[in-house]
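Missing here is one protein chain; the remaining ones are kept as they sit in the complex.
Think of it as A and B in the order they're written, each chain with its own count starting at 1.
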């Protein structure tokens, strides 16, 4: 590459009055400007990739959050099982997304329905995307599968899990993300022509693409499996089967919050981009900061709303409910985070909390059992978030974030007309329809083949004992056979080796 | 935007022998340079915002660290309660700081005492504050409230917590941060005119503004509430009420350590700033790295000092003590991290560990009960950190990070003015927090809103207020006997 070094003594002779040297002067100067342009382009790539990579790492941290949240929310006897599914969401997702998921989602050029390039990252990187983009999208894909595994926790055969998880991460989710996020997708707002309703769907970070997909898949799974044994008693009353560790739930929720800062602001993909002529303090970096703020405010509002409404409804100040409320606010704001004002995010969070409470009431009435409230939280609040964007997106932010096509429709309540809202409603219907049409039959088939649900005995004893090689915890060590701690041993793992025979030692735990 | 593409053919036309084109040539070239200059402005905003945002995320992860540290340090029966307070510190803090906290702290132009612009982020972003600044400062504000909730853990009514927490995050803390960090603050080192003692207070990342505020608020809370039942026996001897999970304590401590790399180095706010020192490789990026190093060394030294100190005093190699020592070192270095040499950070950490041990001894003697040692750790070590900065700040670093010609550390030959300013800071913070939080806690106690009943305290707040115990490790699978199951799982039966 040409260097930027400039020597006055070299340049000066070129400025003589005879025209012969004019070309030399111009060349001398222009090479330097070209070098500057190239260097600036390199610098921009370096900044944007740094930004995207660390955002991807944050999104990956959400998988840890999911694992801890799920682990804490199930009973101790199924902890190994649920954690294994979370580890495998990431691991199996990594391979399947590498081999074909990414190609289905972002392979370009392609038709509006499914992508067909970049299988196994061939011909990659491109000017349109780098490895960091793949990593970022992978972290999103595994999040969707993580949501579903929460809905069907504590009663699903591990083989069924392996099957639906690969199918979801490798096919169902990538196609949805192609529709709404790829520049070829039929409903994408970044299409160059033929925008849906002249607008396209604004699902910035995936209330619909990620959360609703995961939530609705979970809904069908949990619906077809039926509730856990003991979740509703003979009289049909709801019995709460509490998770075994609130600490893990709080840990997981905070990690999800932490990771959401990669999920929402990271979805800009680039940060070094000026709005307008440049040289101003306002650019994409401000929009990214604003997105982080709207995300925070929506979650905070939803948490507080849940705290007080649950206090009124139930009489307890319950940290687990607050955590779920928090996540509901996040799931809802995810769609519109980049195009709404901070005050609108507060409305979003407030409503999201009530949507979650309503969905939970409904689920209880319908005897629907979702151990992590995943369908209600990600499905219900995700749908609300998609609508919310159609109502509150502001015109200036929409045009900044989705540039190139001035005069886009924006939020109904902000005076932007109903076209964006119409597109958002279409998204909800289409996502529900597609996931139902693919995952519903899959779960149904698995059920018919007796591959879906574990046996009643297994469920009662816990899958960790029967399938995963043992209980997750051994706080009172039984290993030292030589010392006589008979009393302690009894206490410990009532049934470490022997399944149901002596598992009921209720009085053992003090 | 003017493009940077340069065409020799176009440019050459202007360089003819006739003079008429000279203006065109000059304009052409200058447009290019303006475009370059604008690009650099954009680039720097992008870099600095990236840096600041990720630092803010790290600081936010400290809230997770606090939650785990607090959870592990209390008894199992109060875990739900303390974790709820930590979640709410972040959540309620987010709303309050958005609505008025940030305005009180950084609203500008304003007087030296309190800010009065930017309510609800009105007129943000501006050339001086972007959304990322708000997010970063919010993460700081919630840390202060988190400290206090540790001091009064295991015996405070939840309603009292909601009240003091809002008051602290929404008013007390923002005012203090206005004084020392806003360009308008009366004691701020960024003040354009009227620097306190011609120096201003160098509390870089907040040993005073964050840690002392949280610690002293906790001190008053814990003092007014009195010790937990059973903390001191009838003979007045101290009985250790151990936390329920050392794993959570270690997890929380490491997360705080992790987050502290956002707290201290992140307080530069910008990384893409050149220093005019002649060494091109040396700039704010080096100062940021140095700050991370001083932070690390102070914490490490304090941890080792505590390890051996406690071994001598108590005979155990105790991991929770080491964790607290580590945090004491961090709290102390927070004030001076950017303006001291790495070797001075080692001294800072060493003394911080001794300060913490001393404060704990004193607390025990005075029958002061703080379940997380928060008042001792953040208050005591924070105060030491402020003094330390005034003793060891080097001339070179102060002039780079703040401005040339400022007073610097007493031991480094910079005279006593910085020390005077820092003593003022300690007095003023103690005074302000005592004058606001002390009466608040006192009124709450008079209204019987502060402390829970003795029965509740014995049973644990989780059972009585928060819907159940945090852990169910032995769910005894008597699903075939649903009646019993109900009794066992719903912890009203007090069984598990």
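Quick note on the criterion: a contact is a pair of C-beta atoms (placed from the backbone, for glycine too) under 8 Å apart; a residue touches a chain by one contact, two chains touch by 3 or more.
All values reported here derive from a predicted model rather than from experimental measurement.
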Given B:71, B:142, B:201 or B:326, the one touching the chain that is not displayed: B:326
Decide which residue listed in B:289, B:358 or B:439 touches the omitted chain of the complex. B:289
Consider the whole complex, including the chain that is not shown, and state which of A:314, A:429 or A:474 touches that chain. A:474
Which candidate, B:257, B:368 or B:384, sits in contact with the chain we can't see? B:257
Where the missing chain touches chain A, by residue: 1, 4-17, 29, 32, 36, 38-39, 41-43, 45-50, 53-54, 56-57, 60-61, 63-64, 67-68, 71-72, 79-81, 83-84, 86-88, 90-95, 98, 120-121, 125-127, 130-135, 138, 158, 245, 248, 251, 467-470, 472-477, 479-483, 485, 488, 509-510
Touching the hidden chain in the full complex, which residues of chain B are there? Just list them. 15, 17-19, 21-23, 25-27, 29-30, 33-34, 36-37, 40, 43-44, 47, 50-51, 54, 58, 75-77, 229-230, 233, 239-240, 242-247, 250-251, 253-255, 257-258, 261, 265, 271-274, 276, 279-286, 288-290, 292-293, 296-297, 299-301, 303-304, 307, 314, 316-319, 322-323, 326, 342-343, 346, 458-460, 471, 473
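Rule of thumb we're sticking to: only the chains that are shown with their structure count from here on.
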Could you work out how far the Cα centre of chain A sits from that of chain B, in whole Å? 29
